[in-house]
Structure formats: structure tokens, C-alpha cells
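Here the structure is laid out as C-alpha cells; the discussion comes afterwards.
Every protein chain but one is kept in place in this view of the complex.
To keep things simple, chains are lettered A, B and C as they appear, and every chain counts its residues starting from 1.
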Amino acid sequence: MAGKMQVAVVEHFGKPLLQQEWEIPSPGPGQILVKTEACGVCHTDLHAATGDWPLKPKLPFIPGHEAIGRVAAVGAGVKIVREGDRVGVPWLYSACGHCEHCLAAWETVCAEAEFGGYTRNGGFAEYVIADPNYVAHIPDGLDPKLAAPLICAGITTYKGIKETKARAGEWIVISGAGGLGHLAIQYAKVMGLRVCAVDIDDGKLALAKKMGADFVVNAKHGEPEEAVKKGTSGGAHGVLITAPSLGAFKQGVGMTRKRGTCVLVGLPPGDFPVPLFDVVANCITIRGSFVGNREDMAETLAFAAEGKIEADIELQPLSAINEIFDRLEHGKVAGRIVLDFVGT
Amino acid sequence: MAGKMQVAVVEHFGKPLLQQEWEIPSPGPGQILVKTEACGVCHTDLHAATGDWPLKPKLPFIPGHEAIGRVAAVGAGVKIVREGDRVGVPWLYSACGHCEHCLAAWETVCAEAEFGGYTRNGGFAEYVIADPNYVAHIPDGLDPKLAAPLICAGITTYKGIKETKARAGEWIVISGAGGLGHLAIQYAKVMGLRVCAVDIDDGKLALAKKMGADFVVNAKHGEPEEAVKKGTSGGAHGVLITAPSLGAFKQGVGMTRKRGTCVLVGLPPGDFPVPLFDVVANCITIRGSFVGNREDMAETLAFAAEGKIEADIELQPLSAINEIFDRLEHGKVAGRIVLDFVGT
Amino acid sequence: MAGKMQVAVVEHFGKPLLQQEWEIPSPGPGQILVKTEACGVCHTDLHAATGDWPLKPKLPFIPGHEAIGRVAAVGAGVKIVREGDRVGVPWLYSACGHCEHCLAAWETVCAEAEFGGYTRNGGFAEYVIADPNYVAHIPDGLDPKLAAPLICAGITTYKGIKETKARAGEWIVISGAGGLGHLAIQYAKVMGLRVCAVDIDDGKLALAKKMGADFVVNAKHGEPEEAVKKGTSGGAHGVLITAPSLGAFKQGVGMTRKRGTCVLVGLPPGDFPVPLFDVVANCITIRGSFVGNREDMAETLAFAAEGKIEADIELQPLSAINEIFDRLEHGKVAGRIVLDFVGT
Partner (left out) sequence: MAGKMQVAVVEHFGKPLLQQEWEIPSPGPGQILVKTEACGVCHTDLHAATGDWPLKPKLPFIPGHEAIGRVAAVGAGVKIVREGDRVGVPWLYSACGHCEHCLAAWETVCAEAEFGGYTRNGGFAEYVIADPNYVAHIPDGLDPKLAAPLICAGITTYKGIKETKARAGEWIVISGAGGLGHLAIQYAKVMGLRVCAVDIDDGKLALAKKMGADFVVNAKHGEPEEAVKKGTSGGAHGVLITAPSLGAFKQGVGMTRKRGTCVLVGLPPGDFPVPLFDVVANCITIRGSFVGNREDMAETLAFAAEGKIEADIELQPLSAINEIFDRLEHGKVAGRIVLDFVGT
């Protein structure tokens, strides 16, 4: 696969990405090369490019962990996928395969995990190297542009809902009705849950209703906890906090029904104050959930392949990446932006 | 059952209890009268007598929710127990029996629950009225003085350990090796767990080792989280915080293994800071647990009846109650003080 | 509530029921009197009237365990329901409330359970005595005639589906698409499952498709196990056998995916041959499920109150009971027959 590819590179944290032309890499033994068709842009990419987190990527690097494309070449010994297969290169780029967590199908917390677009070059590029053991397998008939947001935003919310342990017929609160939340609402509905969407933006709440929310609460006004408790006759069995804000978290615990579970999927810095008396007296569970494993990935995609989930996407070219980051930073993105490498 | 009984009464919050002689009450329809043999003294009794919590008891009242005794009389319609049966009158004095929580065997969070020695008169008295549907059934051969601490301290820790979901062979941290902790260590061992006890008192840690702890950590010195992680090769699968202190809670989360669960059973006031990034990235669960249901009670007592659990108790007469409260307040009680109504 | 009521009575096993006029009974302490609006006719009623099972009812008795009506009078001490409330009097007429199973919310296997229309007079009568602790609470807006089949056929299948532990997105086989099966299909769909319906009657399979089955298999033709395995890519995660036939059971195990669960809810006599090698090598679970507890009942009815479940019923008067039994015996009933005590 000799030739050149267009990539967007972070050379300095906090500076605009550079558009460059790189050599197309060759897959080593056990690796594959994927020709990118689409790649979603996630808030995590912005954190990576800004160097926000303690463990920073090594410079220079290519962000992007929602890449979908076809296998263009396979390295020695690769059997799981073949040239032409459509795959996704996710945040969980690879894991060790033999630690206690990997052996329990919890590769998401493997200490030796690598992360796409962070510790490994990602999908803001026309080609990307991947580990065939950890790629997502995109079902036939699923549009790659629509699949892109599912392999990070989709799996994160789907797994988070599962981790609430809420059962069909029970109530779930989806807190935050944006890029993650609008997918969460759809997953919750196909799982038979009754959904209350919470946000501070009436436009997003209108979208939430369209996505199937049974009722919505604007957390800016009045007493949102009370509104949820009233609408759900006692609080939600599950609460999923997609908006990583202190206020959303504290409200979320207050919206949780006795014996219910409040799941967090964001990674905000700092400490969260938990009202312990209520947590103990009401037997409430607070749980962290981090992306999902490969079984979750397959399920996330299968629902979409059945036509039951559709991401709200806006297509942009790779060259617009700095402008997109700017909009992300200022909260000016509805749904999910997907880089389109194929054109229309 | 005409006659008089000695009781210890709270007439004013924060004042010494008064020793009084009351009429022995008669059990109404569906009630029973229990002749107290022994009653444990719990920190909660002190909170009740001081009026520490927002929802205070109605004055005057008799504290005590670890009363063990024999059924002295049964009211109309009572079939579950008979005169002479040995029962315990616990914190969960009664519940509604038909709300969603009661129907799911979670009567502990019933909104209509009554609480022994709090909303109903308790066991600091020679006789106590009880609801036969909610009393503990004390197995033959279990000494009532040893049973007393089990129906609050015992069930609370046993249920808390269950709620960590730690499995036999896995590690549990018991944080706090006092009145609750010394029972928790014993329950954890009979459940097949490997136990690390954490406290700031070397005397209590020595007791912990005697109770079966595999290793102990003094949280005053060095880096206790690191000590636990090292001793457990990565953190404990379950952590039970029996000491309701901010420091213990924060350390407890830091001692939790990836995918592990940190359970809280105390009821401290105020908010707890949770390090959210760690909770999410490590998929940690934080869970409140509150006493236990009647199934848990039967299990709690059955282990003791088999001779596998023995509370460390100090016997005192009812008349010593104010002195006991004084010692409790100043942390001068090791193990559990039990009021002995029978003498030796 | 002086007066007379029409009842259908079994005086001799295997003989036609007698239409009689009885005194309206008075509720004793802790009991209620229900004025029947509708009562479903279940195959179990036929077994009861024929005296098919080892432990027979005491003669004479009134069958019927799907009675819906309004509380007409309450006995002394009753607090849970009030006159005018709409309730259902189910198969699980009452239980002891304090055995290990009752305390674990598994009152369905209580050794002291009483059964409606079997050990207690049932709903083939204008009035029926009930235990307020065990009646179903019919949500507002749910037609009593449509509610009737739900309190036996509905709860049995809903609970059976839950007991398969199949999750949203996974496959379930509903074996038997008749009175139980047509409800099972609807419940499975609202729980997010993918449904394969199996029957030997093309008419019932056509109904199954209308009820939402994703595909259907006629078990009379070809190799039904293979057809299911092909349609589900390896077998169903859950299998619910509503048809209590040897053939259906054996096929059901053969339709179960590796690690899947095959649940039985019928009560056929005799032994079932289980292909043990397959069960072990494929880690298959076979599970008996028997009606459901009160929490299941509330959930069963809540789905219907939301408009998501609708029983296929045929209305008949009480006076037609012998003709109905005749049709039941000869398999000439589609859906469920409901006795209408109100008229139209």
C-alpha cells in the first residue's frame, strides 16, 4: 500500500492541528491497515489535543477513535478479518488479553490497554493501523457515517444503561440530551425502558421527545429532582449522567429511586460531593462505567443494523477539524460531527 | 401481664436518660409483648437520645433496638410466634408489607417503616412491644446476650459484605475494626473471603488479626491505599466502610480494585467527595447499604448459631446507661456493650 | 351484603358444573369481598374440575382464578384496599408471609400457599372472597375484561420470560402461540427481545406475526430446531415453553443457544427426557417457573395499562361454562375466553 495519505496531526498541545501528508503505514505482524471512510469527532479528541489529562499522548499524534473503514491490508498471521471487511477502530485500541480483567471480559480496564487517537494514532487520517482483535465489526447495511458515533458515544451510553441494571418497564433518567444523550434515549427505548430526559436546553429536550423520551425536565427551572420523582412516582430506577458536570451529578443522585443506580460515564476532573446519608438510607448505588467491551460493541451495532438507532450526524471534511474543535469547545455542536472521507 | 417494669427514658434531647417505672404494656391485636433478656447499646441510640437527626423521635421515648427476649404475651390474631419463643426486636420494627419495596423483600427502605427505639419504644426496658412479622427469630442454643449485637451490628455488616458482591477467595477490606468491624471480619471469613482490616488503632488491629484478618493496615501511617493495593495485588474486590468518617470513605474508594465495590453502612451527615475520574475509569461501584431484610437476619443469626460468629461484648446493667452513653461518645467502648436484664 | 349470587360449582370431578344460587359470603377479619366483573377461563380450571392432579380440591368448590372486580366490602383490620378499588383474585390466593420463600419475595413456592378456584372458592361467581394482601391491583384505565387473562396467563408468561434472563436484543423462542403464547410474544417484544414463535398451527403462527414475532417456525414440518438455529444464528438465548407437551419440551432444549435458558411454565404429568450431553457440553439451563410474585403482577399489569399488551379475548356468560370447558378440552379455543359478569 505504497503512497501518501492526508492526516490531521497534533504537534503541540493546545495549538491548531496541522494538515499533513504522511506515508501510508504498513501493517506489521498481527496488525491491519484500515482505509477510513468516516470518523466521528468526540470531546475526548479535544482533551487529547489540548493535553488536558495527566497522562498525555506522545507528540506528534493523530487523534480520532471513531474511525470506520474497510480493511485495506492485513499483516502476517491475521485471521479474524479479511481485506474488504468493514471495521471500526475504537477508543479501546487493544488490551493485553490475559490479565484478570481481560479474562473476565472486562478488557476496558486492562492496565495495558492502548487507546485509539491517544496512545496510538487514530482516525483523523485516510488510513489507520489497527489491532484486528479489538476492532468493531460493522454489520452489513449499516452506513459507515452513521456507525462512526456508535463505536464511542453509542457503546458508552448503551453500556452505561446496562450498568444501571434497570429492567424493561422501569424508569431511566438520561441526563444530558446532546451527543451522547440522544443516542442513550434511543437505546433505552429499544431496551423497553421508560425514559425521562433531563437537560438545560429546550431545543435538546425537544429533540429528546422526538427520540422517544416519555417526558422531559428542564433542569434550569424549578426543582428538577422533584419533577423527576413526581413523573416517575418515586425516582428513576436508573440514572445515566452523560453530562460530566457537578450539578448534573448531584441532581442525578437526587433523581435516583430507592435501590436505584446512578451511572457516570464522563471523566470530569475533581471530586464530586455525594450526599451520603441519602445514599445509605435509600440503598443507592453510584457506578462508574467506561466505554464497553467487545460484546457490548457487537450489541451496540446490532441494534443500529436493525434500524432501531440512528445517530444525529453532521458531515464535515477532515480539513475542517480546527473549526470543529472550536465549535466543540464552545458547545456549538448538536448531535455528532463526523468526518467524511468518501464525499458524496 | 399486669405489673411494673424498669425503663430508661429520654425526656429531653441531650439530657441524661431517666430511670423510671412504667406499666407493662399490653399487646394489641397483631402485637406481642417481649420480656427483655438483653439489649445491645448502639451508636444510633446515642444519636436518638441527642436528637441528632432531622426527623427526631417524639418525646418521651425508650431507646434500644438490639433487644432479645422471650415472648411473654401475644395479641389477638398472632400466629407466627408463640409465648416462650425467643425473639429479637430490631431497628426495622415494622414495614407496610405491600409497597414496591416490601414486595421485593426490601422492606428496609419502606417509606412506612417504623424503627425500634426511635419511632417506637425500644429495648432499654424490661418489656417491649413488638410486631411479630418483623421480629428476629433467635435460633436455639444462641445466648441472648451474644445475639443482641447481631440484630443491628451483625446484620448491618453481614448485609454490607453481601452487597459488595465479593466472592469466596476474593479480597475484602473491612475499614474500622470496632463494634461493627470485629463482626464484619468474622462474617467475611465464614463467607470465604480474604480479609484486610484497616483501622487507626493498633489495639483494634490486633483484635482484627485474632478475628481472622489475613493482614491489617494502620491507616494513620504511610500510604494506606498503597499498602492495601500491595497486599491484595491491586486493591480489594469489596470494601466495607464501617467507620463513618470522611477520611475512611475517601481511602476506601482508593483501596477498591478495578470493577470493585465500596459499600457504606454508616450515616454520617454531610457530603462526601468522590474522585470521579477514578470511579469511572476503573468502573468502581459505590453503594449504600442499610441494615438488612428478614432473610438477611435469619442468615446473620444462623452463622452465629453454628458457632462461627461471636460478638465481643461487655455486660452492664440498665442503670448504667448514662455512663455507657458517655463512654460511647468519647470512643471508650471496645466491641459492644450489652445491657443484661437477667443477671448472672 | 345480604343477598344471593350466581355461581358455577364443581360437585363431582369430571361432571358438568352446576349453576347454583349461593348466599353472598361475608368477609371475615382481614378478608375482602369482591364483586366480579370478569373472570378468565384457564386450562387449570379444567384440570381442577376434572380432578386431574394428585392433590385435589375439596368438593364442592367454585373454580376460577382470573377474577377481576371491585371491592364490595372489607373485613375488620383491612387497610391495603378500600371499597370500590378494582382488584384481581389470582391463582396465588394467599401465602404465609414469613417462611424463607415469602421473606425472599418468592411467595409462589410457599408451602402454605392457598390457590384461587382450587383450595379456595374462585371467580366463577358473582362475588368472591379474597385476601387483600395478595390481590392484584388493577391500574386505572385497564378494562377488567382485558385484565382477566393477565393475572394468570399474562403473569406466567411475563415471569417465564424474565426467568430466561434473555436481554434486550437477544433472541427468544416462544413455543406455543395460543392463550399463553400470544401474550408472551407481546411481552417479549416490549422487553426488547427478538422473537421467534413456534407452533404447529399456521393460523396461530399468523397471529404470532401480527403480535410482533420476528419470524415463525411451524414445528410440524422439516427440522424446527435447525430452522430456529438458522434464523437466530445459533439458537435462542431464551426459550419459553408454553405448550406442555413432551415434543415441545425436547425441541425447546434443542433450540436453545449455548449458555441459553429454556424455561417451562406448564405442569404436564410424567417425566421429560433431557439430552444431558448437550445440556452439559453447551452449558444450557433448564428452569421451572410458576406464575409470579406480586412484584411481577404489578409489572405485568403496568405494561398493559400503558397500552402495550392486549389479550385476544372472547366474551361468554357464566352460564356457558360447560360448553367452554368442552371447547377447551378439544383445543377449540383461540386466545382466551373471559366470563363477562357485567354484560355489554
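For this structure, a couple of remarks:
Just so it is clear, contacts are C-beta pairs under 8 Å (C-beta built on N, C-alpha and C of every residue); 3 or more make two chains touch, one makes a residue touch a chain.
The model shown is predicted, which means the values in this text are computed figures rather than measured ones.
Contact with the chain that does not appear here is found for just one residue of B:54, B:84 or B:169, B:169.
Of the candidate positions C:265, C:297 or C:339, contact with the hidden chain is made by C:265. Residue C:275 is the one among C:28, C:203, C:222 or C:275 that touches the chain not shown. Within chain B, the residues in touch with the undisplayed chain are 162, 167-169, 190-192, 299, 302-303.
Touching residues on chain A toward the chain that is not drawn are 29-30, 77, 80, 97-98, 100, 103-105, 133, 293-295, 298.
With the whole complex as reference, residues 100-101, 104, 106, 108-109, 234, 244, 249, 258-259, 264-290 of chain C touch the missing chain.
The working rule: only the chains that are shown with their structure count from here on.
With angles rounded to a multiple of 5, the C-alpha fit of chain A against chain B returns 180 degrees of rotation. Each chain gets one centre point, the mean of its Cα atoms, and the points for chain A and chain C are 42 Å apart.
The residues of chain B that reach two or more other chains are 100, 104, listed in rising order.
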